[in-house]
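Heads up, the thing below is written out as structure tokens.
Missing here: one protein chain of the complex. Every other protein chain is in place.
The letters A and B name the chains in turn, as written, and every chain counts its residues from 1.
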Amino acid sequence: MLYRENGQFKTTYAADQQIFPIAQDKWFVLGLIAFAFIGVPLLADEYLFRAILIPFLILALAALGVNLLVGYCGQITLGAGAFMAVGAYAAYNFLVRIDGMPLLGAILLGGLTTAGVGILFGIPSLRVRGLYLAVATLAAQFFCDWAFLRIKWFTNDSSSGSVSVSNLEMLGWSIDAPVEKYLFCLGIIVLFGLLAKNMTRATIGRQWMAIRDMDVAAEVIGIRPMFAKLSAFAVSSFFVGVAGALWGFVHLGSWEPAAFSVDRSFQLLFMVIIGGLGSIMGSFFGAAFIVVLPIFLNQFLPALGHLVGVSISTAAVSHAELIIFGSLIVFFLIVEPHGLARLWSIAKEKLRLWPFPH
Amino acid sequence: MKFRSLALAAALATVGLTATIASPSAQAQAKEQFFPVIVYRTGAYAANGAPWANGYVDYLKLVNAKGGINGVKLSFEECETGYATDRGVECYERLKGKGATLFQPLSTGITFALTEKAPADKIPLITAGYGRSESQNGAVFSWNFPLLGTYWVGADVAVQHIAKQLGGADKLKGKKIALVYHDSPYGKEPIPVLQELSKTLGFELQLLPVAHPGVEQKATWLQIRQSRPDNVLLWGWGVMNSTALKEAQATGFPREKMIGIWWAGAEPDVKDVGAGAKGYTALTLQHGAEPNSKVVKDMLDLVHAKGQGTGPKDEVGSVLYMRGLISAMLGVEGVRKAQERYGKGKVMTGEQVRWGLENLDLDQKVLDGMGFAGVMRPVQTSCLDHMGSSWVRVHTWDGGKWNFSTPDWYQANEKVLRPMVMLASGKYAEEKKITPRTPEQCKQ
Partner (left out) sequence: MGFFIETLIGGLMAGMLYSLVALGFVLIFKSSGVFNFAQGAMVLFAALAMARFSEWANAALGGDSLAMANLIAFVGAGGVMWFVAWAVERFVLRKLVNQEGATLLMVTLGITYVLEGVGQTLFGSEIYNINVGMPKDPVMMFESVFDGGILINKEDFIAALIAAVLVGLLTLFFQKTPVGRALRAVADDHQAALSIGIPLNRIWVIVWLVAGVVALVAGIIWGSKLGVQFSLATVAMRALPVVILGGLTSVPGAIVGGLIIGVGEKLSEVYIGPMVGGGIEIWFAYVLALIFLLFRPQGLFGEKIIDRV
């Protein structure tokens, strides 16, 4: 009843091709962004910012990058954690080694470096496919883990191999308080989200999708697989690298290579698949699900136990957390293999018909 | 049907989310000093993390059973990290909101991350026997307390011990020492000290990293077999230690020539190697397995006898249990010291606890009175020395339990370590644009 596009006539091609052709969608998303910028800073407390919202935003950005590669171009990667590490360490080096390097500049240069590394590790994709490629990308993961531990230059000769940054500042704005960090991340993510959305609607995105759906056919109609695949690796790595730099700079402040271990790679792939392959929105859903669920279970289970009158030990809680987390993943994949984003669009379909059943 | 069940799940998740958001606002009750307990009882290092956590929590219970700190009862809450840094940060933020006044991160990675956050939140970090070695310099690292010893102390004492066995530091010349280490910041901490010592004392140092988690070390031990070092230093954690001992057995390297750091010298490291690890020695942070000490007897009488023990009874007094217990004791004593200045019977803030930890003065009489006779030696902290003491002992596995093979107590060589600490902390201060505190500021 409320959600219906009746009466919204498109009179130009531009109007027909806008991101949200339905007015309600547009207003909803704009409202959501406005709420994130204005409402959330007023409502949320420090815990929410530092422990949930900031990690969520950063990982959503990384998931977005992974989704461009896995969801849009169909190249499964298990090396995303390594690319985050490359982004973080590259940005760190730019910041420390070049005097007067602005924060944003360092982060973006970190992303660009990652894009280069991504192209390098993307080369095997021209020959190797599917699950073989997935395992091959683990080479990137383990190589980077090793390189950042062993090559002292990357860590500015720190004796232990861990690095730290502080006094973040952009154009005289000192990014210190949790809410400022949140706004900084949010700003970047909104921009990158818009960028990703537009890329996937443009020629390049269509090329990726053609390669994903059937690479031989795509080649026949004149798409260069090398360009398409490597550009997907580059763009995806750029996103992931920027996310990595944010993770190191903004969220952790000080990190060691273990912060970007293979578990992180799996986590990112989880987000993409749970959220929905080939969906920008899905990356956000997936990130929210994977970030919040374990924390929620961890706090909710003891409370639940308390309610029933049993006290559950920390070990039992964390084991239960693993079990429930795993089962929920299985459950979601069985019920909706196309992810939470698909659920979102089903909901929209239903809403469009509501209150009529068909 | 499919859609409905999913919608239901989504609704449940929303309710849950609200609960998650709402819960941290519940404050600890007044008149209770809140102790956050960051632990890992699951995951790759669970076998080592659990006894530490049990000892920590048991000691807090013991203090409560004895009436608290000048009447202030202790409350505590555990938070599970699984040894992951981002989970540790989440735990920190959550427990901070509940009124935590000191943290013991129990992981080098989490320590590094929290070192950046603690000064802003004005919460001290105790890292007894781990963490960054240069944080001994309290003038720069106002909020870090690597009490009892750092890895640099460990490295120095390990070399002293080898020298003593050989009959003098001059005998080290021309010897070969291999460091088998966990390939992470934790394992790499001792390297600068060992390199420095190898230069001055003239022994050869061989570095052999083992990738996390350390289940495959065949190549490492083949290299040891080839280069035949005189001693092997083992800087591992968790499964890496027992695997190293098994590989040593399989390649015939004498276990008597292996020296472990204190995190490689507890029961879980050697238990399943059993007789195969006989003769293996490890450093300890003053204490070993102390089943006969008075504090353990108190614990059994006042806590475990009442059925309030956290872990199994036979674990009480084991090495890692004792380390947890002593870590908790140091925190509690910091609060007690703070109360002396800021008012007995009051709940202390993070800043006040920090002062207490910085002015800790546990002499032998106090320690003996608390039941630590024969377990610990005095600890005295100051502004410039946040470590407090560098006493280390060496114990040996006899195939069934840990024994002190020598009555010796070692102490780190300040002449070697102090300049390194000052240099490294100076570099940190410069990077972070921190002005080190002057002696006058320290007195405040």
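The rule we apply is simple: contacts are C-beta pairs under 8 Å (C-beta built on N, C-alpha and C of every residue); 3 or more make two chains touch, one makes a residue touch a chain.
The model shown is predicted, which means the values in this text are computed figures rather than measured ones.
**Q** Among B:P36, B:G55, B:G131 or B:P209, single out the residue that touches the unshown chain.
**A** B:P209
**Q** Looking at the whole complex, which of B:G238, B:G324, B:G350 or B:G388 touches the chain that is not displayed?
**A** Result: among the candidates, B:G238 touches the missing chain.
**Q** May I ask which residue of A:Y132, A:W173, A:F227 or A:W354 touches the chain that does not appear here?
**A** Considering all chains, including the one not shown, the answer is A:Y132.
**Q** If the hidden chain were put back, which of A:L269, A:A288 or A:A341 would touch it?
**A** A:L269
**Q** List the chain B residues touching the unshown chain?
**A** Residues 41-44, 46-47, 50, 183, 207-211, 213-216, 218-220, 222-223, 225-226, 238-239, 242-243, 246, 249-252, 268, 271-273, 276 of chain B touch the chain absent from view.
**Q** Over the whole complex, note the residues of chain A touching the chain we left out.
**A** Looking at chain A, the ones touching the missing chain are residues 70, 76, 124, 127-132, 134-136, 138-139, 142-143, 145-146, 149-150, 214, 216-217, 220, 262, 266, 269-270, 273-274, 277, 315-316, 319-330, 333-334, 337.
Keep in mind that, in the parts below, only the chains that are shown with their structure count from here on.
**Q** From the C-alpha centre of chain A to that of chain B, how far is it in Å?
**A** Each chain's C-alpha centroid was found; their separation is 35 Å.
**Q** Once bound in the complex, which stretches of chain A touch chain B?
**A** Spelled out, the residues of chain A in touch with chain B are 45-48, 50-52, 55, 96, 145-146, 149-150, 159-162, 164, 166-167, 176, 251-259, 261, 263, 289, 292-296, 298-300, 303, 313-315, 317-319, 322, 331, 335-336, 343, 346-347, 350.
**Q** So in the complex, the part of chain B that touches chain A is made up of which residues?
**A** 2-3, 5-7, 9-10, 13, 16-17, 19-21, 23-25, 39, 41-42, 46, 50, 53, 78-80, 82, 84-87, 89-90, 93-94, 96-97, 108-109, 112-113, 115-117, 120, 132, 183-186, 188-189, 191-192, 209, 211-212, 424, 431-433
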